[in-house]
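Note that one protein chain is taken out, while the other chains of the complex remain in position.
Which chain is which? They are A and B, in the order written, and residues in each are numbered from 1.
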Amino acid sequence: MGGKALGMSHESNCTWLHLDQLGLTEGNIRIIDAITLKVGAGRTAILGPNGAGKSTLLRLMHGLLRPSAGKLHWPQTLSQGMVFQRPVMLRTTALANVAYGLKLRGVATKERQQRSMTALARVGLADFADRPARRLSGGEQQRVALARVWALEPQVLFLDEPTASLDPASSREVERIIKEIAASGTRIVMTTHNLGQARRIAEEVIYLEGGRVLEQTPAESFFRQPQTTAARSFLQEETP
Amino acid sequence: MHEMTTSLALAGELFAQGDSQLLAIVLLSLRVSLTATLLACLIGMPLGALLAVGRFPGRRTLIVLFNALMGLPPVVVGLIVYLLLSRAGPLGQFGLLFTPTAMVIAQTILIVPIVAALSRQVVEDAWREYREQLRSLGANRLRAARTLLWDGRFSLTTAGLAGFGRAVAEVGAVMIVGGNIDGVTRVMTTTIALETSKGDLPLALALGMILIAVVLLINIAAFLLRQWAERRWG
Partner (left out) sequence: MIRNLRRKIFSAACGASLLLAVSAHAQERFITVASTTSTEQSGLFAHLLPAFERESGILVRVVALGTGQALDLARRGDADVVFVHDKVAEEKFVAEGFGVKRQEVMYNDFVLIGPQNDPAKAAGKDILAGLRQIEAAKAPFVSRGDKSGTHAAELRYWKAAGIDITAAKGPWYKDTGSGMGPALNTASSMNAYLLADRGTWLNFKNRGDLGIVVEGDKQLFNQYGVILVNPAKHAHIKQADGQKLIDWVVSTAGQKTIADYKIGGEQLFFPNAGN
């Protein structure tokens, strides 16, 4: 399933998130330094070296962090979800973990069960529904986390290094699920250290360094010919 | 330690005989202290969770206060509850003084701070780990507090057991508000105090050993239950 095949339903001319001079300082350190940005792609990867501020930017976008400067503008209200590097599993079954998100939205018990089961089946864990979530492997837990957020059918999904703690097989499975979620029409914004993954998933790349956006280009051209020297040397260092 | 062996033998004898009076006293002890523990959990756990996740003025003061109140002397609690429940006191009309209910009230007040403070610790640790995930899923603080309490249920048994341990072991409060009335409000600890007063130290010690055995049994049961549940739920 190539990038093209996913379709280009969210063209860059259709901005769905606008950052205006967004900043975050902690003490004297500027973690995010006056970023102005328009996000319009369906599948965006935020790349950059360690400490660039990728995860922080994601959390600002999702609303988990409050910016100390600037503004975040959503032209239309979109429902959001987020998947973290380390999935947080409640001490209950996989199914109940998926159902929890729906419960918070007030979905009735019966519908909740059905939608949760469907979501679990989509991530290939239907047989694990009654297992205690905490006793699943790391990869399986991440898939439960994806099912939990998928069941909510968010219009935007933020993913923070979703495969960083996983083995290659689990990573591939998680990647497959992300692509399917995207194919279902959900906008994806993810950070990753895995350049191959970014290449396989992203339409657009935002390159971050020192809390600033150095580049925002279509993925294809970014990997072929980065515009900045910083991004060029980053690609050289990161490519095996 | 001649007394120890005498008492141990006596304790075994009392236990084996299944003396009905002793049984009634043990059951009353358990009924009063378990009820107090249950009430303290119903009050203290939500309170602890709110202290853990809440953001309101005076939160830190309250946390320090509850930590300090863990050292509340039972006699002081007994005295306060006595003055409240006494016929001359504000709640005197209910005639609760010298009843098991009065003892439950006193012990509940005594152990709510323990349950609340320990619950706060458990929930606060979990909150640090779960915070972003719960907020991302759309849980407000109140909802998060509920979820964290449920999720921390295995660790919270320790808070409940600590409260129960203190309740069942204290004598100062129940002596004052219960009056140690034979067959009505006489529990293990007040019986031990009474037998000590009578100079029957071997019997007092034997009763103490039975109390320890009962508390131990309850803790073993709780431990096994927790292990089983953890195996099942992770």
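Quick note on the criterion: a contact is a pair of C-beta atoms (placed from the backbone, for glycine too) under 8 Å apart; a residue touches a chain by one contact, two chains touch by 3 or more.
Bear in mind the structure is a predicted one, so any value in this text is a computation, not a measurement.
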Selected from B:11, B:25 or B:104 as touching the chain missing from the view: B:104
Touching the absent chain when the full complex is considered, from B:6, B:67, B:157 or B:196: B:196
Looking beyond the chains shown, say which of B:68, B:142 or B:184 touches the absent one. B:184
For chain B, which positions touch the chain that isn't shown here? 31-32, 34-35, 38-39, 42, 86-89, 92-93, 95, 97-101, 104, 179-182, 184, 194, 196-201
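As a convention for this text, only the chains that are shown with their structure count from here on.
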Could you give the separation in Å between the centres of chain A and chain B, each centre being the mean of its C-alpha atoms? 47
In the complex with chain B, residue positions of chain A that touch it: 59, 62, 64, 80-82, 84, 87-93, 100-101, 104-105, 132-135, 148, 152
Quick one: in the complex, what on chain B touches chain A? 129-130, 132-139, 143, 147, 150-151, 153-154, 232-234
